[in-house]
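Inspection log for the structure reproduced underneath, given as structure tokens.
The complex appears here minus one protein chain, its other protein chains still in place.
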Amino acid sequence: MNGAIVERFGAVVAGIVVAVVSFYSLYKDWHAVGVENNVFKLMLFLLGVGAILAILAGLNVIGFTAS
Amino acid sequence: MSVAAVHPGGIADHIHPEPQGFVRRYVFSLDHKIIGIQYIITAFVFFMLSGLLAEVIRTQLLNPNGGFVSSDTYNEVYSVHGSAMVWLVIIPLLTGGFGNLVFPLQIGARDVAFPWLNMLSFWIFPVSGLMLFASFLMGAPTAGWMEYPPVSLQGAAGTSMWCAAIFLVGVSSTMTGINFVVTILKMRAPGMTFTRMPLFCWGQFATAPLLMIATTALAAALAALFIEREFGVPFYDPTKGGSPVMWQHMFWFYSHPAVYIMILPAFGIISEVLPTFSRKPIFGYKLIAFSSMAIALAGFMVWAHHMFTSGLAPFLQLPFMILTFVIGVPTGIKIFSWTATLFGGKIHFSTAMLFALGFIGLFTLGGITGIFLAAIPFDLHVHGTYFIVAHLHYVLVGGSLMGVFAGMYYWFPKMSGRLLNETLGKWHFWLFFLGFNGTFIPMHWLGMLGMPREVATYDPQFAFWNRFESVASYLMAFSILLFFVNVLWSIRNGKRSGPNPWGGRTLEWQIPSPPHYYNFKHIPTVYGLPYDFAQPLPYKGLDEELTDSPPAVAAGAH
Amino acid sequence: MTAATLAHDAHGDVDQLYIETRELRLQGFLLFLISDCVLFSSFIFAYLYMRNSGQGWPPPGIHRLDVPFAAWNSVVLFGSGATMHYALENFKHGHWMRYMIFLLATIVLGAGFLAGQGYEYTHLIYGEHVTWAGSGIFGASFFTLTGMHGLHVFIGVCYLTVLVLQSSAGVYTRGKYFGITAGTLYWHFVDVIWVVLFSIFYLI
Partner (left out) sequence: MVEHKAQPAGLSGGFWTVTAILTALSIAAIVFWSIFPLEKYLPAAIITARQVDLLFRFMAASGSALWIFVAGYLLYFSIAFRARATDPPDAIGLQVHDNHKLEFWWTVIPALFVVLLSIVSVRIWYQVMLEPENGIVVQAIGHQFYFSFRYPQINGEVTDEMHLPRDVPVTLNLTSADVIHGFWVPAMRLKNDTVPGLVTTIKFTPIRDGRYPIICTQFCGVLHSEMDKQYLVIEEKPAFDAWFKKWQEKNAHASNALPSAGGGAVALQGGNASAGKALFAQKCSACHKVAPFSQTLVGPGLAGVLHDPSHPNLVNNQPATPQNVAGILQNGFTGSMGTMPNATANGLSRQDIANLVAFLDSLK
């Protein structure tokens, strides 16, 4: 048990929450119109992608560390 | 996207309260016309300073061994000359100056989208200009306007000052760019569709995104150079793992679009002056507008043609060469269209028209040598020589600066209500034309024979042509002195112009000179292109502009 | 007056001038974000350029960055993006209390991210002796880019704090709340930049 495991665990769990929330908001806002809403949609999508990257990094699927 | 009609209570129906007092009116003014004039005055002050530096350069080169100033001073002089001419003269004159002054009037707006931002952009500019010239006090940069590291890392303390100054003027450019894009997209008068916009607005519309995007890339490069010089953080120093070639990429990613920032608005000016003085529509309006956008877009994809000798992989060089050739096509279209505009006209040889005609001839020559330089084998011969110096001056002086002068003679009445003196103006044109060609034509030949650029001394075999150039450059300087005399004299004593001395058909000529601070009493409605001289003016709602009646909407507090 | 104003004052105070001015500001702000994006892109280009011209990455003598911690810290920042989104949504629908809670949560998460970055910097500088100027192109690119991003986050946190104060003072109404929209756009922008920085510094 060390810090890294706690961090990984936290990243995965919180990452899942963030990814779900992002994609859910994206789904809900899908039909919103207007310049800023379209930008928001793009941003939410990228945010979800970021959360997924963080989950994968937490699971050590990408961004391997030596330990 | 165009505003279909003036909505009651919208921006077009809203007049700011009249500015009170000298400071609010002329110093910290929010009025785009005043800001434009401020830009023009400031830029011409810097123009005079860096013009003097140019004469120092030419005086030094009277003799193969120099001797007028020391090598170190000489290097400082040409570096500041180049930087100031690009960033403090041509770009501010054409975008901040004529852009601010003219295009909001031409699209029928009351002001730019963000007047406060506009004022801020302007006030950053003289500050950064003073910083740049102040770098002489602490040892100015010596490595030219390109400041390639690692030699710029060795430069005197003023090099960091240079970075900061150019960074600031870049911030100002970026803000101007944002302001102009939004203004053109959102604030056109009813009926002013993109295909009815005057071509000067198209020039600004093509330039503004370049200002906004490319300048930021330069800001990054400058910030890195500053950080490296001041804090030793390695970006460009090869002994610490950095890459000097990286600077060249980032610098030219800005500076090639910057070339178009410096020429596209000048194209716009020429496209306004030619139809007005030929009494004829501009030939091929759509193709000229489209080619501006094509040039702006392609301008982002050719930066490495400045780096053919820098050790890039050959397969990377090839597309840059061919894309650069391709830019010749839209540029050629413009030149042919301008020439065809003259055909069948009733040409009035005002000074503005002379400068416009001179522009076409000289810019064409600069463009042709630009195609020469894009061909890698020939570029490997003349890169970094006086051939380049000749080419860039044909584009920036024969092109941009001639455009600026055409614009000055053309729009001076709009700024001041008075005409510039035409006799002095014609002397100015002819002396400038002769002096300019005398200075720069021989440089092509010198460069091909083996005279490198940025040298304080040179091989004695080049002495004759260098002396010839120096003498011609004094002629050019004298002609510019005539111009300044003309401006200073005419501003008080010039003939009163009335609202429309040239019979111009774009919107800015339909209102008084100088215009009211709110520009239009009614925002007009536009029904067609401005350039059709056989038709009545395509505007409605301008009837009261030249009367004494107050504006239709009261000036209201926001 | 705050919550009550928000609930009752529907769109009555929105006039044509506001609609058109808001449109201008929105476009101007988006263009500003684009040019800021170019600034980051230029530094990212510089980083990738230097990284590929050397021999391997990270350079010898420097350990790989701590991925698990960065992943956790990134999720904190991404989470703040989600809360910011909900703050705006709630404001639009007139839920003033929920808006404030989400806004404060965003500030806390943003500050948390900054603290995490501070911890990472401390660890790098004092634990591994990786510094800005003294560790070659690694230190230069890492600290410049993440520092620039951290500065953006810091400005964002300040801006959101101002939003809290302004909202309490009743500056924003249900019709006029461009300040909050701009804050949300900016905050999302900062998040998305971090997605890129996280990928290029920690994952590849």
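A, B and C label the chains in the order they appear, each numbered from 1.
Operating definition for what follows: contacts are C-beta pairs under 8 Å (C-beta built on N, C-alpha and C of every residue); 3 or more make two chains touch, one makes a residue touch a chain.
Being a predicted model, the structure only gives us computed values, none of them experimental.
Note that the absent chain touches B, C when the full complex is taken as a whole.
From the options B:K240, B:K426, B:R467 or B:H516, the residue with contact to the unseen chain in the full assembly is B:K240. For the options B:E230, B:D459 or B:D543, the residue in contact with the chain missing from this view is B:D459. Here one chain is not drawn; of B:M212, B:L365, B:V395 or B:V487, the residue touching it is B:L365. In the complete assembly, the contact with the undisplayed chain comes from B:L287, out of B:V45, B:L62, B:A157 or B:L287.
Residues of chain B in contact with the chain left out of this view: 66, 71-72, 75, 142-144, 148-151, 154, 238-241, 243-245, 278-281, 283-287, 309-311, 314, 318, 321-322, 325-326, 328-329, 332-333, 335-337, 339-340, 342-349, 357, 360-361, 364-365, 368-369, 371-372, 375-378, 380-381, 383-385, 448-450, 452-459, 503, 529, 531-534, 536. Mapped onto chain C, the footprint of the missing chain covers residues 54-56, 59-61.
Quick note on the criterion: only the chains that are shown with their structure count from here on.
Centre-to-centre separation between chain A and chain B, using Cα means, comes to 46 Å. In whole angstrom, the spacing between the mean C-alpha positions of chain A and chain C is 15. With centres set at the average Cα position, the gap from chain B to chain C is 36 Å. Counting partner chains per residue, chain A has no residue touching two or more of them. Counting partner chains per residue, chain B has no residue touching two or more of them. Chain contact summary for the complex, chain B toward chain C: residues 7-11, 13-14, 113-114, 117, 174, 177-179, 181-182, 185-187, 212-217, 219-221, 224, 227-228, 231-235, 240-243, 246, 249-250, 253. Of all the residues in chain A, the ones that touch chain C in their complex are 3-5, 7-8, 10-11, 14-15, 17-18, 21-22, 25, 35-36, 39-40, 43-44, 46-47, 49-51, 53-55, 57-58, 60, 62-66. Within the complex, the chain C residues that touch chain B are 15-17, 19-21, 23-24, 27-28, 31-32, 34-36, 38-39, 41-43, 45-46, 49-50, 53-54, 59, 132-133, 136-137, 139-140, 143-144.
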